[in-house]
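Here the structure comes first, spelled out in structure tokens, and everything after it is commentary.
The complex appears here without one of its protein chains, the remainder shown in place.
Each chain gets a letter, A, B and C, in the order it is written, and its residues are counted from 1.
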Amino acid sequence: MESRDMLYFASDYMEGAHPAILKKLVETNLEKTGGYGQDPYSDLARERIRAACGTPEAEVFFLAGGTQTNATVIDALLHPWEGVAAAKTGHISNHEAGAIEAGGHKVIELMQENGKLSAETVRRCAEGYRLDDNRDHTVAPGVVYISQPTECGTLYSLGELEALSAVCREYGIRLYLDGARLAYALACPENDAALTDIARLCDAFYIGGTKCGTLFGEAVVFPKPGTVPHFFTIVKRHGALLAKGRIAGLQFAVLFEDGLYFRIGENAIRCADRIRRALREKGYRFYIESPTNQIFVVLDREKRKALEERVVMSFWENLEGDGTAMRLATGWATTEEDTDRLIQLL
Amino acid sequence: MESRDMLYFASDYMEGAHPAILKKLVETNLEKTGGYGQDPYSDLARERIRAACGTPEAEVFFLAGGTQTNATVIDALLHPWEGVAAAKTGHISNHEAGAIEAGGHKVIELMQENGKLSAETVRRCAEGYRLDDNRDHTVAPGVVYISQPTECGTLYSLGELEALSAVCREYGIRLYLDGARLAYALACPENDAALTDIARLCDAFYIGGTKCGTLFGEAVVFPKPGTVPHFFTIVKRHGALLAKGRIAGLQFAVLFEDGLYFRIGENAIRCADRIRRALREKGYRFYIESPTNQIFVVLDREKRKALEERVVMSFWENLEGDGTAMRLATGWATTEEDTDRLIQLL
Amino acid sequence: MESRDMLYFASDYMEGAHPAILKKLVETNLEKTGGYGQDPYSDLARERIRAACGTPEAEVFFLAGGTQTNATVIDALLHPWEGVAAAKTGHISNHEAGAIEAGGHKVIELMQENGKLSAETVRRCAEGYRLDDNRDHTVAPGVVYISQPTECGTLYSLGELEALSAVCREYGIRLYLDGARLAYALACPENDAALTDIARLCDAFYIGGTKCGTLFGEAVVFPKPGTVPHFFTIVKRHGALLAKGRIAGLQFAVLFEDGLYFRIGENAIRCADRIRRALREKGYRFYIESPTNQIFVVLDREKRKALEERVVMSFWENLEGDGTAMRLATGWATTEEDTDRLIQLL
Partner (left out) sequence: MESRDMLYFASDYMEGAHPAILKKLVETNLEKTGGYGQDPYSDLARERIRAACGTPEAEVFFLAGGTQTNATVIDALLHPWEGVAAAKTGHISNHEAGAIEAGGHKVIELMQENGKLSAETVRRCAEGYRLDDNRDHTVAPGVVYISQPTECGTLYSLGELEALSAVCREYGIRLYLDGARLAYALACPENDAALTDIARLCDAFYIGGTKCGTLFGEAVVFPKPGTVPHFFTIVKRHGALLAKGRIAGLQFAVLFEDGLYFRIGENAIRCADRIRRALREKGYRFYIESPTNQIFVVLDREKRKALEERVVMSFWENLEGDGTAMRLATGWATTEEDTDRLIQLL
């Protein structure tokens, strides 16, 4: 399927790991440590993540992948009579094969704009539940799920996150942020929500590794200790506990050494900005305006066919007429050279 | 916790990966491939595993860890009205935090000897269900779970596996084998059940990676294609689908290149045999007689205390009086030097 | 709360059972029969229901209530990788406290009009899944859930049911009909879909008892035998198996003796039609136009307050301005006298 001649802009998880991670894996390979995240590398990663979040008491756990993390954390945060409210475009709503429901919980799908939930929408949902005479026959919103950046590549501003957090706290709802691509938000010039803001405003979130330079792995953060009792066992029960936990921990220890995680997305944003500029100059239409590493462009049939002979992209959505929304994604490993070649082909 | 002066015999997952795996990861790191196991390395691993199993049509999937694999495969094999029969000592019975039950299924715990189920025990269970007038009010045995080697380090002989397989097929029950430590069975001189036998006799099994030289990863094999429809989606629904599937696939491609998987356990067996011989010569009593890489020895309080100052072992069980059953495990990375030092301490 | 002076039009399950049912319960009370639906009265009810449905081979089961029935049947019809598509207004979407999700399945909420799904909407959902390149990461529509009459009191025409059935069969999706209030559909002059049509067009449905004259109980019908293997055990596993199954069976034996079920809703429709006519004459606006035993009327604040001093209604929805949509329901036991009194109060 792969070919040396093709340009790959299909996703941000097509390569292995950041070289610094591989280097550390090789250096430490034959050291012997305990399992299940109880090792010095996981401890070091936890320490660095707590520092980066400005939450010295935070609890940090390392899981293998995003769907698993969402299913485990959301299940852990919800009571049996509660569900999780999410944008209709949210990853848990559409692209996790029912993993949340497999854990027994409803995804309450809310209206969204460019992948984002507004505080107003969340308030309407919470208030609707509160005022419903039959609410005891319905699923209570117990968690609000958001992603930063969103599945549409857009960003919540700090003000928007603060408003969401405020309404959640007003109604006793937990706010959970899916940071699968968080490095690309943090590296984006438009972004004004720091990692410390997220840690301050959310009840739980995860710092994405798989799409941001690790071989695998996501770091779950509960800023306030004791948020979920027995989370270790809940992780195990979900089949999400890594025996060689240190392999995940070590990768995050590298990512949070000297702030690598805050820089690792910069290259992707730079390349994406160049592509966006070129597209705009050449008169392409964007399906969604996004400032991060995902670009959603409308192609007519002919143009799509021509481009797909040289470029691997992701299909996004069929549009009216003969147009298609296609996604181009850059990543930490995208080269200037590939970006140049892509721009020439546009 | 770790110390340069200590000897580590606590488990077989204390190091990273076999150097050949790391080498290949480094070499291929910046190649771009598709996700979710749809890449050339995963394809290559599948091809090699099919060849090694003698089942050219087999379906092969790569998951991250053992509990996850057991929970996903067993759930996929069972109908809603069925449960999985297992030894009381089985990993799914005791050490997976209820992951099988979290998927909605009962673990039917059966009598065992040294970690093994006999065909006769399985027949009694199946026949008991068949003859029970109230069976429609009970859980039907739909899968039999065994592990090779068992959690007690013992081995099923080929004859025993054939008998188990025969009784399962007679009663329409699926036979599933947990091969978390399969390399150590295949490398054991006492073993007479080849990988091809397992593939011939089981409906599903997994070839262990995490405990046998990978960073993480288990290879699920369904010898007969079509055994589980939509297994890919079931894996996703369990949160067990790896985005960068190639990282798991590539590790198995290395393990099954030139038969490395069949040799990787030899060192562990050799070291374990030397330790066993030394223990026997020095008059120690074994809690369980096991021929593989796990050794279960009885220590009195004083001896345990003395040894634990120099050796990291695993606690197994409190015995009558002041004795304790302790586990020593060797692995693919155990050195002759450490083995010598351990023997001197005994 | 209740008062002799109030008029009760809040729902159709405010009384006990049709007198013929109580009479039969009293007459047969001390007879001794087997449990779990294996008794002559349940057998008789099954025979009569098969005859009324024109499906001599149908399998019939008696469960206690609607939510339980929906959760059990839908779970039984779905594979693990599938979900159930339903109108956003469907009972399973909104008013069953997440019972479907508690069984592990997603409710795929579809656009509706007056409580009804169109064949076109179902086709778009099925075709969208079929054409989605990422469909293996999503929940497949395995069952379509409809209710007759709908939660909005509206009716599917025979033509609409035939179109829904055709599209479901084209895509290999099962069609399941919730007949909680089926008697009120069958008694409605506007209705042109007979019970035999439902049995011909659906893969499963239930004939409602609780809201149509029994003390409790719903009759699940699988027109084609073998639709769900081991359904008895699945019912038990859902906690839905009645020990004294005969009490449910006997009630349905009475309802289907001499066609009582086809007549039992007539009174409700007659009373509802009189109320509707009076409302229309007096210039009230309807929130939804419905021909069955549920009436949805818009009341302004003052009128609502005045009426609620004398009439127990159900709150339905807050509207823009000071209006509220309120529900009035008649039932098999509604009297002409109460209807007259209500009309005078309007």
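By our rule, contacts are C-beta pairs under 8 Å (C-beta built on N, C-alpha and C of every residue); 3 or more make two chains touch, one makes a residue touch a chain.
Remember, predicted model here, so these are calculated numbers, not experimental data.
> Touching the absent chain in the whole complex: find that residue among C:Ala58, C:Ala71, C:Val298 or C:Ala325.
Answering carefully, the residue with contact to the hidden chain is C:Ala71.
> May I ask you to list the residues on chain B that touch the chain which is not drawn?
80-81, 83, 94-98, 101-102, 104-107, 109, 131, 133-134, 136-139, 315, 318
> Can you name the residues of chain C that touch the chain not displayed here?
Looking at chain C, the ones touching the missing chain are residues 1-2, 8, 10-11, 13-17, 19, 22, 25-26, 28-35, 38-40, 64-72, 96-99, 102, 210-211, 215-216, 233, 236-244, 247, 333.
> For the chain that got dropped from the picture, name the residues of chain A it touches.
Touch set of chain A with respect to the missing chain: 75-76, 79-81, 104, 136-137, 140, 229-230, 232-234, 236-237, 241.
One rule holds in what follows: only the chains that are shown with their structure count from here on.
> Centre to centre, by mean C-alpha position, how many angstrom separate chain A and chain B?
33
> Express in whole angstrom the distance between the two chain centres, defined as the mean CA positions of chain B and chain C.
50
> How far is the middle of chain A from the middle of chain C, if each middle is the mean of its Cα atoms, in Å?
The mean C-alpha positions of chain A and chain C differ by 42 Å.
> Residue numbers in chain A touching 2 or more other chains?
Where chain A meets two or more other chains at a single residue, that happens at 96-98, 102.
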